[in-house]
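After the C-alpha cells below, expect a handful of questions from me.
Removed from the display is one protein chain of the complex; every other protein chain stays in position.
The block that comes next holds chain A.
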C-alpha cells in the first residue's frame, strides 16, 4: 500500500477508535482519548492529502463493506487538497475541543462552561464527523459518495443539536439544518443517480468516460441538480439559510469544523462533478455558478457587517468566502468553455487557494469566538469588549484571524483574492462580449466584498475585544485553558505561513487543478523563491514577503517620524500626562463607547434597501402628558431578507397544505393502513391492466 493509502487507513482507523472511545469511556478519559484520536486522524489525513497532492494517487475497492456496490475509494490530487484541509482543521479542532468540552467550575455559575459537549453522543460524533468529511473527497463511486455525504450530514446534525437542552434556538437551528441538508441530499442524489444511469456505471471513472456522449439536456439537468445540492452545503445565497443558524448554535470547535471544512466539500462537489466528471460544459452553467457566487459574496458579507452575534457574523462571512470561491470556479469553467485554458487554471488555482486560506482563518476565528463564549457566556458583540487584558492570547489570535480574513496584505485572504482578481481581469481580452459584461461585474463584486470584509472584521475585533467591557460578564472574562489556546495558535501559525510563503501551496495545487482543467501550470513558485508567485504567461508577480517587508518598513518609518515630531514639540511645551481618548474630560465609561450596532449603523443606512432593517420605537409618556416621556424602548433587528421573502411564503404554503390535509388523518389506525393497502393494490391493478 502506498504512503497515501496507508495514511488514509490510519486516519480512518484512529477516528473509528476515537469514536468508540468517545462513546464508551467515562467522562474525563473520553474527552482526552477522543481528542487524541481525532488529532491522529487529522494528522494522518493531512499526510495522505499532501501525498495525494504530490501526485501519489491511490485507489481501492472494498466489495464487502457495503452491500451490492461496495466501497470504492480513490485519492487524486484534487481529493488531496480537500483531504489535507479537512485534516488540518480537524487537528486544530481536536486540540481545542479537549479544553472546550471540559466541564469547568464556571459551569455552575455563569457561562456555558460544560456546554453539553462532553456527553457521549457529542464526543463520539466529532471523530465520526471528521471521518465522514475525509471519506467524501475520497469516494470514487456514486454510492460511496452519497453514503459518506449522508454520514457527514447526520454526524454534523447531531453535533449541531448537542446543546439543545440549553437553548431553544438550538432545536430550531437543528430543524432548519436537517431540512436543508436533506433537501440538498435529495437533489444531489437525483442528479448523480440520473448521471450514473445514463452513463451505465456508477464509478467515477465510468461516468467520466461516458459523460461526453450524453445529450446536452441530460448533462444540463445533472449539473443544475448537483449544483443546487452542493451550493446549499456550501452556504450559497439563496440556499444559505441554515448556515447562519446552525454554525452559531453548534459547539465552537464543531462550528470550526463545519465552517472551515464541511462547506468546502460543497465546492469539491461542484468542481468534481462539473469540471471533472462532466468535463466542463456550456458557458451558461458557469455563468450561473459565477452569479450565485457573486450574489453570495456581497450578500454574505453585508449580513456579516451588521450581525450582532459574533458567531453569526463569522457564519455569514463563510457565505461570503464560499461565494468568492465560486466566483473562481465559475470563472474557471467559463474560461475553459471559451478556450482559455491557462486562465481557467489560474482561476481554479485562486479558488482552491482561497478554500485553503479560508479554512485557515475561519478555523482560527471560530475557535477564538468559542474561547470568548467560553469565558463570557455571550456571543453578543454589544455585550463584549475589554477582553484585551483578561484574555491576551485569545485577543491576539483573533486579531491575527481578523487581519487574515479582511483581504488586506499581509493576510492570506489577500493572496488568493489577488489571484482571483488577476484571473478575472485578464479574462477580458479572451472571452468576447459575454466576458466583457460579466468579468467587470465579478471584479466589482470581489472588490465590494473585500471592502465590506475590512469593515466587518474591524468591527468584530475592535468592538468585540478592545475598549472597555460593556457588561459585567465581559468584565469577568478569563483566559482559556492551554489546550484551547494551542488549538488556536496552530491555526494562526498555518495562516501566517500561508500568508507569507504562498508559493509552495499555490504551486502544489497545480496537480489538483490539472485534474479539473487539463493544461499547463498556472502559477509557478520556484523552490528557491517560495515567497513570490509568478503567473504563467501573464506579466504578474507578487511577493507577500516583500509586501510585508515594505509595510513593516513604512510603519517603522512613520512611527519614527511621528515620534521625532512629537519630541521636537515637547521640547517647546511642558510635558503633561493625560489619559488618551478622553477629550480632556474625566474617565470615559463603557456607555460612551461605540457598540457593534452603532459602528455598523452608517453601513446599514447605505444598504438600507438591501438589508431592510426593522426598527421599533416605543415611547411611553408619563401619565397623560404627551410631551413628558417616561421611557423609550428602541429595538432594531436586521433579519435575513432572503429568508423572509423566499422561505416564509413556502413555509406558509406547506403549513396551509398540512392543515388542509388534516381530515385525511382522523386518527384511525385502520384508515392509515388502508391508505397503504389501497395504494398498493391500486398500483398492482394498474400494472395488471396496463401491461
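In the analysis below, a contact is a pair of C-beta atoms (placed from the backbone, for glycine too) under 8 Å apart; a residue touches a chain by one contact, two chains touch by 3 or more; residues count from 1.
As a convention for this text, contacts and distances are computed from a predicted model.
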So which of "HprK-related kinase A", "Phosphonate-transporting ATPase", "ABC transporter permease" or "Hydrogenase" is the UniProt name of the chain that got left out? "Hydrogenase"
Against the chain that's been left off, what residues of chain A make contact? List them. 665-670, 673-674, 676-677, 680-681, 684-685, 687-688, 691
